[in-house]
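Removed: one protein chain of the complex. Kept in place: all other protein chains.
And then chain A:
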Amino acid sequence: MMPNFLRSLSTTCNNRDIQRKTISIVGSGPSGFYTAYRLLSKSKIPIKVTLWEKLPVPFGLSRYGVAPDHPEVKNCEETFTSIANEYQKDNGLHDFQFIGNRTIGKDIPLKDLIEKQDAVILSYGCMGDKKLNIPGEKDTNGVFSSRQFVNWYNGHPEYSTSKVFSNFDWSRIKNVGIIGNGNVALDIARVLLSNNIGELWDKTDISPLAMKCLNQAPIKNVKIIARRDFVHSKFTNKELRELWELERYGIFGSISKKYFQLGNLNISNLSRPMKRTAEMCYEYLKPFNERTKKSYKKYQPLVNVGETQRKTWELDYLKTPTSIKRDSNGNITALELFENNITEDNRVIPMKDHVINYDMDLLITSLGYEAKPMDEFKELGIQFEHGHIANVEGRVQNQEGIIVPGLYTAGWVKHGSKGVIAATMMDAFNVADGILADLETFPSKPSVEQDISFLADNKVEKVSWSDWESLNNYELLQGTNQGKVRAKVLTVPEMLAHKHQKPSY
């Protein structure tokens, strides 16, 4: 006979007897995973977290948005992995499960989740692009959105093998325009300008299919074009510094005096980051020997570079794109723009009599990602406005502005496509703390199901955390064999096929 205290201990450890509050999170990017992390590490009452992901692989924008040459930014995945491993054993207070290859709102109605769970968090991010809405944007060869382009070079299964990219003639791309000057725009500029420099990219997990195309492009100049002026630049200093530092490979930056002169700036009114941006630009625009700080003299510029190898990038300001010009084959040839004025109260006024044209072989619109409502929102009365789900500190509102009990939102679908991972993390923590405060007050719903994985039981394969771990190990091993950090599996069928093979390594 087992002593009583031991028996009670073993029942405690037996998960089936714990009545946990149930929480479903839709989307396993940084916001979803950080919400799960906070809930699991802070909840005092037992919870069961189910993390849903439409792809067979987790991590969203960490895996498919962060630039391949910024592996350190992806270290948050280690935190996510440790929390998933810790709680999926299902032998403690809390429980965690990952269900991949399932789209909420398509494979499984959101309504079902809301009915069967104590709380549901929508953290599915942004699945669309903000548009210029100018003639030629939709149907001209060589015009891509930043989301398409970034997903393509990061090996996202919906874009990695896309014909739009593989059939495009990269060998004639000399002049590139990028509209927008956030960090995504700078990432793209860096990839375009430096992709043939092996020491920068060979070890990364950038898609080899994309690299093959990009390596063919004899790019000369990349213009990074913004609506506003220099002091309203959106990039952060790390990304800008990386661009300037490419001078060591013969890739040089410039800003027209019309848009940047230190003397014209009211330095004392600038924020700390912008002060540093201004100093950085001022110093890097000087010849190497005239620079005063060691920060700007880290690498000797490669000045003796042949004219054919020399590449340039340029920060351009105060422009509004108006139309895309193309040749008889439908390929982009030029971009027409208005010059802008910016008023004291910060309004942008396009000057319709100041028209200019830039010759261009490739145009990437990097205006930000756009969140989309789910089809079910209307039926469920969930309010979606100004490009995000209406909410009060993460608590979702209905069309009357009243909070829908048990429904939450986090990340970019909550507040739009802004902020680095650190900002997303803090936001997710705040949302999770709100949920934990609410959870204790919720009466148990009669329909709440402890295990809702049966919802995912239909003929399409679902992916568990251990399936992902196995795929992850496979990608890491393939990477090691090729001298890279990782070699991503590029299509959904291959990801799913791997699940069955579970090769030995």
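What we mean here is this: a contact is a pair of C-beta atoms (placed from the backbone, for glycine too) under 8 Å apart; a residue touches a chain by one contact, two chains touch by 3 or more; residues count from 1.
The definition used in the following text is that contacts and distances are computed from a predicted model.
Participant: Which of the following is the UniProt-recorded protein name of the chain this complex doesn't show: "RNA helicase", "2Fe-2S ferredoxin-type domain-containing protein", "Ubiquitin thioesterase" or "Ras-related protein Rab-10"?
Facilitator: Spelling it out: the chain absent from the display is recorded in UniProt as "2Fe-2S ferredoxin-type domain-containing protein".
Participant: Decide which residue listed in A:190, A:223, A:395 or A:415 touches the omitted chain of the complex.
Facilitator: Of these options, the touching residue for the absent chain is A:415.
Participant: Touching the hidden chain in the complete assembly: which of A:276, A:310 or A:445 does that?
Facilitator: Hidden-chain contact among the options goes to A:276.
Participant: Tell me which of A:115, A:339 or A:433 is the one touching the absent chain.
Facilitator: Answer from the full complex: A:433 touches the omitted chain.
Participant: Of A:103, A:140, A:196 or A:237, which residue touches the hidden chain?
Facilitator: Residue touching the chain left out of view: A:237.
Participant: Counting contacts across the full complex, list the positions on chain A that touch the omitted chain.
Facilitator: These residues touch the chain not displayed: 70, 72-73, 75-76, 78-79, 182-183, 231-238, 241, 271-274, 276, 295, 393, 415-416, 418-423, 425-427, 429-430, 433.
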